[in-house]
Structures are given as structure tokens and as C-alpha cells.
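Below is one structure; the comments refer to it alone.
Note that one protein chain of the assembly has been removed; the remaining protein chains are unaltered in position.
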Amino acid sequence: MAERCAVLGGGQTHHRRVRDDVSIAGMLREAAERALADADMDWSDVDAVVTGKAPDPFEGIMMPELYLTDALGGTGKPNIRVHTAGSVGGSTAVVASHLISSGVHERVLTISWEKQSEGDTTWGLSGGRSGGTGAGGAFAPYMLRYRENSGAPENTGFRVALKDRRNALKNEYAHLKLANLTEEAIKESPLLWYPVHRLESCPTSDGAACMILGNEKAARAHSKPVAWVRGTAVRSELGQFPGRDPVDPQAGRDCAADVYRQAGISDPRKDLDCVECYVPFSWYEPMWLENLHLAPKNEGWKLTMEGVTELDGDLPLNMSGGVLSTNPIGASGMLRFLEASMQVRGVAGEHQVDGASLALGHAYGGNAQYFAMWVVGSDPD
Amino acid sequence: MAEQQAPVVMMEEIVSLEYTTLATDVGIRFMDCLIEGRIIGHKSKQSGLVYVPPKGYCLMTGSPTTADDEVEVSDHGVVTGFTIIEPIQYPGQEETERYVQAQVLLDGASSALGLCRIQDIPFEEVRAGLRVKAVWRPPEDRQQTIVDSWGGRAISSCIQHWVPSGEPDADPASIAKNMY
Partner (left out) sequence: MADILDLPRDVAIVAFSQVPSVAQETRTEAQMLVESINGVLEQSGIDRREIGFTVSGSCDYLTGATFTFVQMLEATAAWPPISESHVEADGAWAFYEGWVRLLHGDIDSVLVYASGKSSLGNQQEVMSLWLDPYYLETLGVDMFSYAGLQAQAVLNAGKGKESEWAEIAGRSRRDALSNPNAQVRGEVDPAELLREDYLRGPLRPHACPPVSDSAAAMLITTAEKAAKLGVEPVYVRGIDHRADPHYFGVRDLSVSESARIAGEKAAAKAGFGPGDVDVAELAAMYPHEEQILVDALGLGDGVRLNPSGGALAANPVMVTGLLRIGEAYNAIRSGSARRALAHAQSGPCLQQNLVCLLEGGNG
């Protein structure tokens, strides 16, 4: 890489089911102004703006970044809009980091969002036709297959949901805050897409996430700790083809191997201090543990059941409460990348992992076919 | 004093757009055959794989396929994956009751069809490996419709649903690589 890249600041909105107190532009500025303040920067310090969100029909605005140019201080600057399905928040951060690591710019603002309350996501996904099942319907067969292949007990999913919902109570920005939950209550919640219960599923959220990325010069000049981007990777595969394993997609395995190689990680289970990954339905925790080379095949659930992924466990996973607690779709990937950066900067507050110095941010999308990841560290090498 | 009205915070603006999707040559052929009660695919010369519905290209090699590559596949197959759906309500949704949605690998095809509805079996007995067969709509009810990339709408306009065929379950190993 020609240049090092670091996260100088981050910000997010208070995520809610409906943010009817702000317009889309107002919501984005809430996240962006927090990120700029964290980076000790002003709008005029930004060289370029990189935006990302999930499909435009979700809010009924075509290429909304055009209308948002003014609100995001984009006048006279390059503006790029990324869209790679559910992984988009992650891919957007990757594209932004490339503007720094290529040497093209010194400081880049990157932001992702969804305002689901201003549209109807299930309608958008189904094109307005009957029979739409949402993402849960698409992923449920893979979770069921995983459960059968691995022999994992039914309550693996409940444990994941309990943990993420408990972590969310420590995150001031999280959307769903469900205290005093029990495995029993999760099991009793409606079975929406067998084997997935409502309380094992992500909510519908309004929200935005923003990061300020800078080159080494900008990072060294910053008075606060930064998160050094140690590696970035994206991978895609087709959603449906003969021989595909949608439970443990090759694209995810390749993407993780690539980002670990760049970060100099040979044993991710040992080297990573924490992982923030895209788990929209509880069973995806054990599935991604395996896909990310953090557990042997069909054994990811054991880490969950042994408490390894708890906030005080050996490999904390989804310290923020994860997608299960907050899901502004387009921003959900960037929130993972942001949380990873907060951990290694030591600014995660109540959900901080003590001494975290190397963290993975992960996002996926489409038919479990698009992947974006980065590894960030408290040290540049 | 009149009762104070709540402030307006949201207004509904429905955006309505019409799109016309042109039928492709391969789509028309697939649809015509469905109306005759036959399911066809394209067998790629390069990879030997059979795609249902045919797309006019081979996904694994990027080479075009043509009418010369047409093959017929069976209307019997095996469930490779499934879920039971509790329908979410939204404008345009007509489903209200729980149903089984499955991927079905047809005999002779290389990858599974998505969005197949399985009936005539209790929910708790649905499983990967279950052998099923198509229940065709009466010929007069079969409708021309859009052939989308996965073919689901075209198929459901001619095939009502799928039911157990009574054949013994498939060996799990035979479908391990064909979930999708």
C-alpha cells in the first residue's frame, strides 16, 4: 500500500424504530457531526465523501446521495455512492479507505444509513408483489441446514440472542434494549421463519454511522488514539449455482483469509482480541465463527455455548449488541466496522473489551454472497 | 378551548411507477414449455451443468447458451432446503397463513429451484431429502407471466405447489453440493 490509513473519528445516531424527529439529511448530520467532533475536524477539512446504503426503493429516493450533497458538505468535492447489498456499510468503508491508502486523498468522510420508517423494506424486497418473506425467509434454510449438520442444540440461538441483547444494554446508541430476557421468553416468541424466532431476529431501525479516515500524516497529527486499518478485503460469489455451499460460503472464507494475511494474522482465534460481525439472525454467530476461521467446521456453536463470545469471554463477539439490536440496513455493516475501530481506540465505553488492540469488522449481504471485512489495530503494524 | 391536535410528523406519499419487462427469447421458450406442462433448461457445453430456468449463459464459465443447448428435466425432485414462513404483512401481501417454502432440485437439473411451496405434509415432517413432485395447474389456468432470473413467478403460474411423491428419501450426500 502506498499510504497507511487510520480511523480518526467515528459517530453514530441514536438508533430507533422511527426517527421522526429528523429528516434523512438531519439524521446523517447527527452521525457526521459526532464523527467530525471526535476527529477534531470541521466539514471544510474533508477531501471527499463516500456514502453507502441498501436499495434505494427502501425509502423511495433514487441515488439519495445527490440530494444529500449539500447536507454532507460535499459541494466542490468528490462524492461516491457504494451499493453492495447488506455488506454495503462495510464495502463503503473499504472504498473510503482506498481513497486514503492509494494516496489520492488525506481525509475522507464515509457515512452509511437507512431510514426504514420512511418506506417499507419488505415491500421493497418483494417489488410490491405478494409472497415476500424478507431476509429471514432467505436465510432460514441455511440456518436450519447448519443446525442439522453441526448437531448444535436448539438453545445455541437463544444464547446468542441473550448475549447480544445484554450487550446492547451497555450501548447508549443501540435500538432494541430488552432487559431481563430469558431463553424461555425467546423460545416462546413467534416462530417467524423456522427455526428462527422473533427475538432471535434483527429489528427494523432508522440510523446512520459515520467515520473519518485519514492518512498517516493526519493520524499522527491527531491528539486522540486512532484505529489503524491493517487490512481490507471484499469478496463476492454468485447467489445460486451448482456446488454452492450457502451455509459456509467460499467468498467469506477467502475474504477472511485475505484480510488476515494483510494484517499479519496467522491464528485469528488467538490474535484477534474481539470481533464485531454481521449477525442479523442468531444462528449466524456460530456459522460466521466457522466461516471466519475462528472455529473448526461444525464446532462454532461450542464457542457460543462455552461463553467464549461473551463480552468478558476469551473472544468477545458483537460487543455493541450487534445487528440483532440495531439494524439500519445500509449502516449495519459500517456499524460493525465502526465498533471494531472504537474497541482498538479504547473508546467503546461500557462495552469496551479491556486492552483490545486488534479487532475484526465484518459485513455480509445478498444471498450470503457479498462480504466486506477490515482488521483494525491500535498500532500501525 | 378546542382539543389540541397532535403535530403532523409524517405524511404519506405513495410513489407509483410502472415498468414493462420484455420477455427474452429464452424466457418465452421456458414459459411456452411450462404451459405445455414441461420444464426445460440449458445444458452448458463448457461445464455440462443444466440451468433451470435457462438464462442464455453458463454461470460458471460465462459462455452463452442457446436453443441448441435445451434439455428437458423432470417435474419430480428433492427438497434440498426449506423454511416455514409466518407471512409478514405489507402493502400487496396476500399471504396470511403459515406455509412451507423450499428449494427443490429437479431430477436432471444441476441447481435447485427456489421459492417452491410444499403441501400435503405436516410441517414437522418436512425435511431435506424429501422427494416431491409438481402439482400442475389445469392447462386453462396456466398464465403467461414474467420469467425472472430465478424463474419462481413463471413456475408458480403453472405449478400450483409441490407434494410428497412417495418415493424414498434421497441420500443426503447426493444433495450436499446442490442446496443452491
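First chain written, first letter: the chains are A and B, and each begins at residue 1.
Here is the rule we use: a contact is a pair of C-beta atoms (placed from the backbone, for glycine too) under 8 Å apart; a residue touches a chain by one contact, two chains touch by 3 or more.
Keep in mind that what you see is a predicted model, and the values were worked out from it rather than measured.
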Practice problem: Using the touch definition up top, pick the residue from A:P55, A:P225 or A:G313 that touches the left-out chain. | Solution: A:P55
Practice problem: May I ask you to list the residues on subunit A that touch the chain which is not drawn? | Solution: 1-2, 23-24, 44-47, 55-64, 66-70, 74-85, 91, 94-95, 98-99, 101-107, 124-125, 127, 233-239, 241, 249-251, 254-255, 258, 366-367, 369
Quiz item: For subunit B, which residues lie in contact with the unshown chain of the complex?
Solution: 13, 15, 17-25, 55-64, 149
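FYI, only the chains that are shown with their structure count from here on.
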Quiz prompt | Averaged-CA centre spacing for the pair subunit B and subunit A, given as whole angstrom | solution = 31
Self-check item: Touch list for subunit A against partner subunit B, complex
Solution: 20-21, 60, 117-118, 120, 122-123, 126, 128-134, 137, 140-142, 144-145, 148, 190-194, 238-247, 367
Quiz prompt | subunit B residues within the subunit A interface of the complex | solution = 9-10, 13, 15, 49, 59-60, 81-88, 90-95, 101-103, 110-112, 114-115, 123, 128, 150, 153, 177-180
